[in-house]
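What follows is part of the complex, with its chains left where they were.
By letter and in written order, the chains are A and B; residue numbering begins at 1 in each of them.
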Amino acid sequence: MITLTSDFGLRDPYVAEMKGVILSINPEAKLIDITHDVKQFDIRMGAFMLASAAPYFPKGTVHVAIIDPEVGTDRRAILIETERGFFVGPDNGVLMLAAQNQKIQQIREITNSQFMLPRVSNTFHGRDIFSPSAAYLEKGVSPSQFGAEIANPTWPNFAEIKYKKDVILGEVLHVDDFGNIITNIPEQEPRQKQIKGFSIVLRRKMLNLKFSKTYGNGKFKEAVAIIGSHGYLEIALNQGNAAEEFSVTAGDEISVSVVR
Amino acid sequence: MITLTSDFGLRDPYVAEMKGVILSINPEAKLIDITHDVKQFDIRMGAFMLASAAPYFPKGTVHVAIIDPEVGTDRRAILIETERGFFVGPDNGVLMLAAQNQKIQQIREITNSQFMLPRVSNTFHGRDIFSPSAAYLEKGVSPSQFGAEIANPTWPNFAEIKYKKDVILGEVLHVDDFGNIITNIPEQEPRQKQIKGFSIVLRRKMLNLKFSKTYGNGKFKEAVAIIGSHGYLEIALNQGNAAEEFSVTAGDEISVSVVR
């Protein structure tokens, strides 16, 4: 099984070209799209998407992620083996969040041209390098055949949460298509026994929110704090768009005070 | 074979997570997307999409449809067996139109946690309940194992057509991406032998339309009445967008007088 994540969109033929390359090498491969609508060149959003979906795939799955603004420069092509599977893509951080969650065993630079298309363009390594490498990997070629091991991969710059007395300082990781505001604050932090509510500051606006178990239990268009399906604190509007309501986008700061 | 219908869009990783869950349980499953661009929370549009596509799939297909504004509340999760296949989703009507066309044999509430993910979130039953249930069902688990039979499923509120002397009163079921206006008036009604044309009232505007066999036979941008591919009366513009031209959206009333 091979998953594909990119910022190519589905209008252009680029994703299909990658699939054609994989299926020419490995006709039995099962191909699953994670998303191709990552914001262009947004490595961080790609990393979040891949890390969200990867845990749900079977052991041995090969994940390919191509958010690659530096294609054709000297940024490296890498392959990561984890305890649960494999990751293939550019060495710019897009693979690291998902790979790290599965315990990394080895990282190698892909340099063996035997596992690339005969002619490698400067503009589309997704098709010319990453797709054939993934196809051969899924076919059983050993990681060691692709190139030498490396020790210094590039990490994406995800904000870490900070504490300032009783206040948790985090940021907005992603705004999904429902307008749910997904933060980088894991559920262990705010979900403490005696909590009755949150006081959240978003774009200098203070919100006093109830902590809800579901999107749907609140009043119509009521804002709620919720632990979303990936285990992070989210701010949502019941049947409405929270990000629009509060003019929030990915990267915005958030500070949370817990009301006990 | 398992089909997927939702209002999740393809930008977020939600659809991929569902696919990963299904393939982890049932690696041989063949997954086909019907659409993930149902208008958010629009049960009726989801029901129409599923009912349009389901008849074309092979016997035994499992159809999963997740338009689920009440996820996490006490709305039930259900499984329907018909003469031709299976339907899995929330008990809010989204499955009923398609299931009814295939003759319903039994409806069961899904309560057996053995066929759910070990941890069920309050926000994403598509991934945590419906996908694993569909995967097990497709693997051959008997419907009776999922939970008890129920007799009172929720029905979607599709308008029924009415008659007022020679006038048929219906409504706009759906506007497709070509701008074709799809009504809920089945072809048996207006397609009578001696018909020369229709007089159609849409948003208080009277249109005298020719009845055409094809979109393409009229003049450029000419409006025509047509029996669309699903057997309903449509209003279309030859190489143009009828819904924009007449400012029509789903749910609008339509009244049709036949000119003999």
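Just so we're on the same page, contacts are C-beta pairs under 8 Å (C-beta built on N, C-alpha and C of every residue); 3 or more make two chains touch, one makes a residue touch a chain.
Remember, predicted model here, so these are calculated numbers, not experimental data.
Novice: Please give the number of copies in the complete assembly; 2 of them are in place here.
Specialist: 3
One rule holds in what follows: only the chains that are shown with their structure count from here on.
Novice: Express in whole angstrom the distance between the two chain centres, defined as the mean CA positions of subunit A and subunit B.
Specialist: 31
Novice: Given the complex with subunit A, which residues does subunit B contribute to the contact?
Specialist: 8-14, 16-17, 19-21, 23-24, 27, 31, 40-41, 69-73, 121-124, 127-128
Novice: Contact residues on subunit A for subunit B in the complex?
Specialist: 1, 3, 10, 30, 32-37, 49-50, 52-58, 61, 176-178, 213-217, 226, 228-229, 239
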